[in-house]
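The structure appears below as structure tokens.
Only one protein chain is missing from this complex, and each of the others stays in its spot.
Showing chain A:
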Amino acid sequence: MQRRGFLASLAATTMAPRLGWADAGSPSYLAAAQTATGTYELHGLTQTGDSIFRLPLPARGHAATAHPSLPHAVAFARRPGTFALVIDCARGLELARLTPPQGRQLNGHGAFSADGSVLYTSEQVAETSEGRIGLWSVPGYRRLGEIPSHGTGPHEIRRLPMSDDLLVANGGIATDPTDRTKLNIDRMRPNLARVTPGGSLVSLAEPPEGMHQNSTRHLALLPDGNAACALQWEGDPAEAPPLLALWSEGALALCEPPLEEAFTMANYAGSIACNHATRQIAITSPKGGAVQVFGMDGVFQATHRRADVCGIAAASGGFVVTDGNGAISRLDADGLHPMKAHSVQWDNHLIALNAV
């Protein structure tokens, strides 16, 4: 791994001229969108919601991930994914188009290693939905191999801070090889797996008793090395269980909102973000048209309403949220306020480039 990292940085430094995220206009966020004419794009956005670059995508996107130093963004296709696009955001060029090997599907998310030498992609075996993590070289973006995700239907994947290990949200749902039809709702077993770059399982956390139909799908990293997970409930809708869980090495604890907030999120959390400074975690629900904010201790604080909200990322004093009506809104102690309206429909995720 160290040798690979060294080679990658060597390759990067010999590329002339060496461009960084500043050359891409120093965007704060990345987001995929559908345009008014039905085409698809990846946008670089500022703190105040202005779009400073837009690059075409071949089909509907889902999420993206950014290289820690090179101005490379990887835009992932909507599930079941057949492509991930590596874009040089400084030059506006497509650097590579990743296609999963035969029999594998991309699941919409990915992450870079700490040194930026490896891209990890969330994948599944098309036939069985068994989870895999694909490994790709950087900056060549060639397939290096794959490791198990230690679960079914993995979705978001994040590299843990102060570590080379990955945290994988294995949503537990097996899907039809050709579409998103869910095949195993009765017996699904979601988990959060901590996996080494070599593929060994460090720890496996499952939802508590009676919660095996609460699909673990999206992740936010906490400053103490733990994480928060946004869930999607596949069981009896009237039960309306908690949709936020805190992950602490090998264990998941659900964070229950007050009873009167039980149905606010329509059993669906689409994205999650953590603001380390305000010590808050927020989850979004496009189905419920709501954002719920919790303290980093998992205690509920407030609900904010906005139709079709989904993308969310930390911002100064709170969060920035995007929605399917094209607005980019600020969410802070004063509430949720639209800042900019764009004539696009923002897709599921807003990716913060704060690691840059």
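Rule of thumb we're sticking to: a residue touches a chain if its C-beta (ideal position, glycine included) is under 8 Å from a C-beta of that chain, and two chains touch if they have at least 3 such contacts; residues count from 1.
Convention: contacts and distances are computed from a predicted model.
Between the listed names "Phosphocarrier protein", "Aspartate carbamoyltransferase", "ABC transporter ATP-binding protein" or "Signal peptidase", the UniProt record for the complex's undisplayed chain reads "Signal peptidase".
Within the set A:Gly44, A:Pro154, A:Gly270 or A:Gly318, the residue that contacts the chain not displayed is A:Gly270.
Interface note: of A:Pro27, A:Gly44, A:Pro68 or A:Gly108, the residue touching the hidden chain in the full complex is A:Gly108.
Not every partner is drawn; the one left out touches chain A at residues 34, 36, 62, 78-79, 108, 155, 180, 217, 232, 236-239, 258-264, 268, 270, 286-287, 289, 305, 307-310, 323-327, 337-338, 341-343, 345-348.
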